[in-house]
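A protein chain is absent from this complex, but the other protein chains hold their places.
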Amino acid sequence: MSDFTRADGRALDELRPIKITRNFTTNPAGSVLVEFGNTRVMCTASVEFGVPRFKRDSGEGWLTAEYSMLPAATHDRMPRESMRGKVKGRTHEISRLVGRSLRAAVDLSELGENTIQLDCDVLQADGGTRTASITGAYVALADAISFLENEGVVPGRPLLEPIAAISVGIVDGRVSLDLPYEEDSRAEVDLNVVMAESGKFVEIQGTGEEGLFDRDELNAMLDVAEKGCHQLIAAQKAALGW
Amino acid sequence: MSDFTRADGRALDELRPIKITRNFTTNPAGSVLVEFGNTRVMCTASVEFGVPRFKRDSGEGWLTAEYSMLPAATHDRMPRESMRGKVKGRTHEISRLVGRSLRAAVDLSELGENTIQLDCDVLQADGGTRTASITGAYVALADAISFLENEGVVPGRPLLEPIAAISVGIVDGRVSLDLPYEEDSRAEVDLNVVMAESGKFVEIQGTGEEGLFDRDELNAMLDVAEKGCHQLIAAQKAALGW
Amino acid sequence: MSDFTRADGRALDELRPIKITRNFTTNPAGSVLVEFGNTRVMCTASVEFGVPRFKRDSGEGWLTAEYSMLPAATHDRMPRESMRGKVKGRTHEISRLVGRSLRAAVDLSELGENTIQLDCDVLQADGGTRTASITGAYVALADAISFLENEGVVPGRPLLEPIAAISVGIVDGRVSLDLPYEEDSRAEVDLNVVMAESGKFVEIQGTGEEGLFDRDELNAMLDVAEKGCHQLIAAQKAALGW
Amino acid sequence: MSDFTRADGRALDELRPIKITRNFTTNPAGSVLVEFGNTRVMCTASVEFGVPRFKRDSGEGWLTAEYSMLPAATHDRMPRESMRGKVKGRTHEISRLVGRSLRAAVDLSELGENTIQLDCDVLQADGGTRTASITGAYVALADAISFLENEGVVPGRPLLEPIAAISVGIVDGRVSLDLPYEEDSRAEVDLNVVMAESGKFVEIQGTGEEGLFDRDELNAMLDVAEKGCHQLIAAQKAALGW
Amino acid sequence: MSDFTRADGRALDELRPIKITRNFTTNPAGSVLVEFGNTRVMCTASVEFGVPRFKRDSGEGWLTAEYSMLPAATHDRMPRESMRGKVKGRTHEISRLVGRSLRAAVDLSELGENTIQLDCDVLQADGGTRTASITGAYVALADAISFLENEGVVPGRPLLEPIAAISVGIVDGRVSLDLPYEEDSRAEVDLNVVMAESGKFVEIQGTGEEGLFDRDELNAMLDVAEKGCHQLIAAQKAALGW
Partner (left out) sequence: MSDFTRADGRALDELRPIKITRNFTTNPAGSVLVEFGNTRVMCTASVEFGVPRFKRDSGEGWLTAEYSMLPAATHDRMPRESMRGKVKGRTHEISRLVGRSLRAAVDLSELGENTIQLDCDVLQADGGTRTASITGAYVALADAISFLENEGVVPGRPLLEPIAAISVGIVDGRVSLDLPYEEDSRAEVDLNVVMAESGKFVEIQGTGEEGLFDRDELNAMLDVAEKGCHQLIAAQKAALGW
């Protein structure tokens, strides 16, 4: 990477300061505060013995996720979705992404008929809320599975290798890792990568609404994202004491 | 008060440990984390220049409030209201109480045509979430008004004397201050008191669903609540550096 | 009380003309038209054999309440909540108050697994709709329990002592009983009191949005409210032929 | 008609006892309680100076209608539509019928830019609620137009000739007028007729879900309905003192 | 009929070109594209083994219908009802009409405990969408019943004689059959007739919002409608190869 320095002083391939705090609250089986710079998300994993009707007697567990922003998380307060009476498309889209990603981190056939509900509530938003959510949710998920194992209700070994997620974009023509809001809002291309510790992809989503991107640019972004994900996974493992 | 000691070791007229953290997040003009023991509420005050249509050209400002629980705040996770598509009656009731109470702490005719939106989001619930919300919201409100004053858009002196709120109940026949969930769920009588520093009441709500209460019991509860409110107001002032 | 006379000619501690008409409609087990001056509320108590799922096999009954205003009940017509697709916070708040209050008038463990649904629909509003609703609902409840007893499905004696409710406020500095809309809209303090025949309180809610109140004022208001509630309970008993 | 007598003692072509009470409540410009036997509907006409956006500067007025059942109006209580969060198809269908019918009774181009909102709230249901609603709404409409005329805001003569509505059905093979619930629920054919004083039809709706009907049966039903409508119009005029 | 010719060259008692295409799509048991001139409606009949809870163990089947317009079906695009979060009254009203009409074409007691769900989705609207829907839905229903019979789950002979529907109106004083949008929007009177092959009526709905109608006009309209329905039924039978 070049020696260009960003507004916040980071190198182009450098993550913001990452902080993962377990046991942030005490009621859910897993509760994590994850911070990517000024982005702060409370990720909880609540457990329920039993599964929804459509999975009953399948011998398998279930995992679902919901993402939401607190109204005052953004610079300009946004109306509360519960008061509007409907959920925004963006919220739905991210909830689905988090759910798909984390289902890749658990073998439901090993979980027994238990349900894990992930909630990612953004306390403060400064770009990268979906990637922070996925990264924090893995840690909360690990704690929730430990809780279920301690309860003696898990027949197998459901937790799979760590997954983490990071954004990378092309800003002013430069491939940049982990975009804060100021960069994200003017990026030509935005790519979110969810990766497992093995280096394989769980999900990639690249969007060029302000400018198209070619295969070389995609590869350059993926290179940087892989490096970022490995660092995030190291942070997850450190937080989990692995 | 007697020397009876509660499950958590407190005297009957003793508050749980109170903690008020300003600048908990950075986007809203006021952002406070308030803790009453294990109850933790994020109270924010967002400002907007201008007022809703029905107050336009009145020369007055406006203040409104919304209360909500994060789904994993309680011991058993509760469905997210935005996903249900409607707000529960309890949520509405508490939002209205917070709004009425805090409007008593501000002189809207001195505020100019500005709007303050309070949000009280419960991160962790262990009883007393509405009283913690009111207590924390006053501090966030004070910060938001300072912000508006610094912006030079406030014509007068809108902030009135501090208000705080506390619950008191009759549990096993004993008048007890600041009920945690365990006590609240088996209280015979539950009284929420919102009081100003002058000792006058802003709002009192007493409910005897599990047992009626007479005038003497009401007075005994009010005596203890007054003492608790004065301590809370001292904590607010300390947090504000007053 | 002083010899001050109100706009409608009443003394400060005088109720408006009270009228309680049983069997106002014939389909529900209890149906009452209650009138506090120009405020008219139709209070019905519908019965259902069986209880909601969460009470099944508890041996206990259940009681719930809904309050609503007809669109043309107020001076300026209000939009119909069913057409807006959501219930206003005020409606929710009063429904919950009515439900809590009337549950204090029935011993659910004596009711058997039966459900009573109270509906308080305001035909004409002139202040005090929530207190009229509670007062009328007790009479409808009494009739519904008689109906269930006649059906032979009630194992015990569920109906408890009468409860009634009245508003009292401070208007132009004077403690005034049973506020019509004209007084209510400019009251400094508003207190709603739900009281049982024994003189004990079921619920008190005092609000000082336009002015705080001290302990002396609270006591003065409670004195007048008690007197009013005793008169209402006498009217309930007369209507029931007790 | 034959000398067959119905369960309630009426002849086949006989209306139930009809009662029209004006000024049933005092806030709306028109307020009528209409009774067709045990069916009781409160019909109000609220006025507003001005028209909705899509009629502004048209020089014309507007009229709209909403129909609703109170939850306890029927023998078995029905869930409240505002709580379900949506309006039933039946409610929508009848609201639209009432609105279309009453717009035929007013010349909007003579009304000036004023809006009349009709509300038909069924207090007690025993068949024929939609026809009672239309019949009562005409009287409320007449009073509301008088009110507007007294206010001096009506440029022309908007009120047209009276309209009324009645149901007729084929029950056990017999053409029967003004069906109560017991007959309505087992009718082979059901016809609702809205007619003006001139004998012309405003709307006819015939349904043969439990059996088809031919032209002769249609004509027999229309004959009886015409007679019923004329009697209703006489009752409307008597109530209005015309 | 006179030799007056309409804007589209038709005689007053002439249908628009009618086209009924079976197997328009392949997933539902019955799928029909019906065209009345430029009006095009996709009518599907989906089958489900089993019935809703309220019909369980009745030995009878169930049939229900939903009507909807695609947003771009009309000249000016209309907002999508799913995005508005609620269904318009007009949609509800027509869905109910289609359901009632088609239930008259099936003997549910002969169907066995099977459910047929009709969907009428308007691809292009040019007047007469409800009558086209009913006419097309009968053909889809016939195919769906054949499917169920081939599955061996139908105990009897549920399909009854064909039904079809047509609109007739009075436009510029002339009784006109099968109104396109241009005529429908300025008709004085509008009558929708649902008729069975036997010539008996299933449903008639006549509306005179822009002008009342007398018995002679009604009869003239019914005469023309009967002729139109017989032609539609011939087209249905031809499409079905009967």
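Labels A, B, C, D and E are assigned to the chains in the order they are written; within every chain, residues are numbered from 1.
Please note the rule applied: contacts are C-beta pairs under 8 Å (C-beta built on N, C-alpha and C of every residue); 3 or more make two chains touch, one makes a residue touch a chain.
This is a predicted model, so every value here is computed, not measured.
Chemist: Going by the touch rule at the top, give the shown chains the omitted chain contacts.
Modeler: When the full complex is considered, the omitted chain touches A, E.
Chemist: Pick from A:Arg10, A:Lys55 or A:Lys86: which residue touches the chain that isn't shown?
Modeler: A:Lys86
Chemist: Which candidate, E:Thr25, E:Asn150, E:Ser198 or E:Asn219, sits in contact with the chain we can't see?
Modeler: E:Thr25
Chemist: Among E:Pro17, E:Pro52 or E:Pro71, exactly one should touch the missing chain; which is it?
Modeler: Answer from the full complex: E:Pro71 touches the omitted chain.
Chemist: Any idea which of E:Asp107, E:Asp121, E:Glu149 or E:Glu226 touches the chain not displayed?
Modeler: That would be E:Asp121, which touches the missing chain.
Chemist: Need a quick check: the contact residues on subunit A for the chain that isn't drawn.
Modeler: 86-90, 92-93, 95-96, 100, 103-104, 196, 198-209, 212-215, 218, 222
Chemist: Across the whole complex, list the residues on subunit E that are touched by the chain not included here.
Modeler: Subunit E touches the chain not shown through residues 25-28, 31, 38, 40, 42, 44, 46, 48, 66, 68, 70-75, 77, 80-87, 91, 117, 119, 121, 123-125.
One rule holds for everything that comes next: only the chains that are shown with their structure count from here on.
Chemist: Starting from the defined contact criterion, work out which chains touch subunit B and subunit C both, please.
Modeler: none
Chemist: Show me the overlap between the contact partners of subunit A and those of subunit E.
Modeler: Touching subunit A and subunit E alike: no chains returned.
Chemist: To the nearest 5 degrees, please report the angle of the rotation taking subunit C's Cα atoms onto subunit E.
Modeler: 120
Chemist: Farthest from subunit D by Cα centre, which chain is it? Let me know.
Modeler: Greatest centre separation from subunit D goes to chain A.
Chemist: Would you kindly say which chain has the C-alpha centre located farthest from the C-alpha centre of subunit E?
Modeler: It is B.
Chemist: In terms of residue numbering, is the interface formed by subunit C and subunit D classified as same (over half shared) or different (under half shared)?
Modeler: same
Chemist: Calculate how many whole Å lie between the centre of subunit A and the centre of subunit B, each centre taken as the average of the chain's C-alpha atoms.
Modeler: Once rounded, the distance between the two centres reads 33 Å.
Chemist: Need the CA-centroid distance for the pair subunit A / subunit C, whole Å please.
Modeler: Each chain reduced to its C-alpha mean, subunit A and subunit C end up 50 Å apart.
Chemist: Of all the residues in subunit D, which ones touch at least 2 other chains?
Modeler: 85-87
Chemist: Indicate which of the five shapes (line, ring, star, complete, other) describes how the chains touch one another.
Modeler: Per interface graph, the chains form a line.
Chemist: Could you run through all the chain pairs that touch each other?
Modeler: A-B, B-C, C-D, D-E
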